[in-house]
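As you look at this complex, bear in mind that one protein chain is not there, while each of the others sits in place.
Note that the chains are named A and B in the order they appear, and that numbering of residues resets to 1 at the start of each chain.
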Amino acid sequence: MASVTPAEIERQRRQSRIIYGVLAALMVLFLLFEMKLPFVVGPQALGLYDAVGKVRDDQLVLLSVNWEAGTVGESMPQTEALIQHLFLAKKRFAIFGIDPIGPGFAQRIAERQAERLGKTYGVDWVNWGYKPGQLAMFLGLARDIPGTIKQDSIRKADLTTLPVMRGIKSARDLGLILEVTSTDSIEIWIQYFHGVYGTPVGYAPTAVMVPEAYPYLNAKQLVGMLAGIKGAAEYADLLERNWDVEMTWEYPPRRAMNAVAIAHVLIVLLIVLGNYQYFTRHRRRAERT
Amino acid sequence: MDLRLEHASVAVLALELLLCGLILGRIFAARAGRVPFIRRIPGLAAIDEGVGRATEMGRPILFSLGLGGLDIVTLQALAVLGHVARVAARYASRVIVPVRDAVIFSVTEEVLRDAYTAEGKPELFQPDDVRFLSDRQFAYASGVMGIINRERTASSFLFGTFYAESLILAEAGHQVGALQVAGTPSTTQIPFFIAACDYTIIGEEYYAASAYLTQEPTFLGSLIGQDWSKIVLLSILVVMVLAATLWSLTHGGAMGDFEQGVKTFWEWFPGRAAAGQ
Partner (left out) sequence: MNLVLLLKILSGLALGIGGLALLQRLRSGERRRLMVALTFIAGLFFLLEFVLPPGTTFFGLVPPADLTRDNFLSSWVEVIGNVVMVVGGFAFGLGLLNLATIHGRTLFRARAGWQNSLAFFVAMIAMTLAGLLKDHRAWVTVHDVLFQGLYQPLGASVFSILAFFITTAAYRAFRVRSGEATLMMIAAFIVMMAQVPIGMMMTNWLPTEGWAASLRIESISNWVLTVLNMAALRAVGFGIGVGWLAMSLRVWLSLEKGSYFGKEM
């Protein structure tokens, strides 16, 4: 900061390098070796899990995927967890995004899981692809899904011809909207889909976005939430407990969670250390004067 | 459920008219000469310090407009940029503005050119100092980090909508010893800015920035109008909390009818019997 001297900045820089080194070493160690640490599934992940189960057979789940390469570490396991659950629970779903890159990632996950779980594109899931996130598009989507999306993004087939879209016309036919995101794209679903049609909305943001979601959770505008990698790990736990099928992950969330845990512990230790230094320096200065 | 909120109900319209009336009323009152006083906002007062520091050190200033599109938040950031650029022009300092939106890019160029012209130094304006980096979040963040490190900026101003890149930008500035002022309505990013910047402007202070910097009657009046609007909203909140508590106490905790009543009132407009039809 500007108030500190160049010597102090240099000292802080040296300290930072040591901290970065320790953090990197600990993270790698915990990512390499799987450890079983105690675990509590929070009410938000449970809420989302239950909401998926409640979707009716005549309804479609909208999986809105608005993340890109940067947040792959958090958003990928969240998307993997949700897609596995949707396939296992036999819920039809549509991948969609207002970020051009997100739907591609989700499609890759869905294809891999579909092969393993014996699911068919166009019957069990569909990819609507990317649409620029203009308000008019959302309003159009709410009223007329096939008219707004027109064709799927993989086969370029007319949406109405795909079995997965049978009976799905407007927001009224959506049983759940799941938003996996690294930006603030949740409000549009709450305002124009939940607010207008009462469609349940579930949220899977990156950890830094989590605090902003609590007012919506409290007001029951969100049915549940996967809070970053912790949420994905909780969901993985729920899936493993409730389904007799082995789950597969490109980025195992439990292992990542352990690395996150050790980083948290390191931060707490550093804060304690920082305060100890702060006090001793103050005391020395006081003694000198 | 039906199409609530697609169009204003009577209650929404009345509330909106009331708030707009309050704000416009105060704006016109201030323009007519009733200029109110506003308190000092340390973060905004530090802007001149930041520019002065850059002049002293002979290094440029960095001004990031965040990740927002051309919306109200970014317009406000552009207003602050206009002020920073004018002060910088006065002291013959450079302001580098990396942007992530092509529409904002052309507006930013205009703001910067006008600021230098207004201070009588159009020759100091360098078109290369407004840089479109990328519309991808982390490509933009790494681009800004690169500029901070290469140019060793003396001061960083981070104004606008920010997401996870906020700390990356602020910490990069800290590492080169820059004086940093951040302002954002993005509540999730405020803690990061508080941890890494010298001054952070939060919440509605962000919208008070143009009033504070320009001392224009229009902005000052608007600010007071905003305060009155908040008092109205808070009063409604308090009355409703009291009413709900009273209802709960007298109806054995059953809130169904109360909630339905509020909803019906809130969504009612002529020609429509009731909400939830």
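Definition applied: a residue touches a chain if its C-beta (ideal position, glycine included) is under 8 Å from a C-beta of that chain, and two chains touch if they have at least 3 such contacts.
Keep in mind it's a predicted model, so treat the numbers as computed, not measured.
In terms of the touch definition stated at the top, the absent chain reaches A, B within the entire complex. Which of B:Val130, B:Ile148 or B:Ala182 touches the hidden chain is settled by the complete complex: it is B:Val130.
Think of the hidden chain as still there; on subunit B it touches residues 3, 6-8, 13, 19-20, 23-24, 27, 72-73, 75-76, 78-79, 82, 86, 99, 101-103, 105-107, 110-111, 114-115, 117-118, 128, 130-133, 135-136, 138-139, 141-142, 150, 164, 167-168, 170-171, 174, 185, 187, 192, 194-196, 202-204, 206-208, 210, 214, 216, 218-219, 222-223, 225-226, 229-230, 233-234, 269-272. Listed for subunit A, the residues touching the missing chain in the whole complex are 12, 15-16, 19-20, 23-24, 27, 37-40, 42-43, 68-73, 132, 134-137, 139-140, 143, 207-208, 211-212, 214-215, 217-218, 230, 257-258, 260-268, 270-271, 273-275, 278-279.
One rule holds in what follows: only the chains that are shown with their structure count from here on.
Subunit A and subunit B have Cα centroids lying 27 Å from one another. Residues of subunit B that touch subunit A in their complex: 1, 3-6, 50, 53, 136-138, 155, 163-164, 174-175, 177-180, 186-189, 192, 197-198.
Looking at the complex, you find that subunit A touches subunit B at residues 1-4, 6, 9, 13, 16, 68-71, 139, 182-184, 191-192, 195-198, 206, 208-212.
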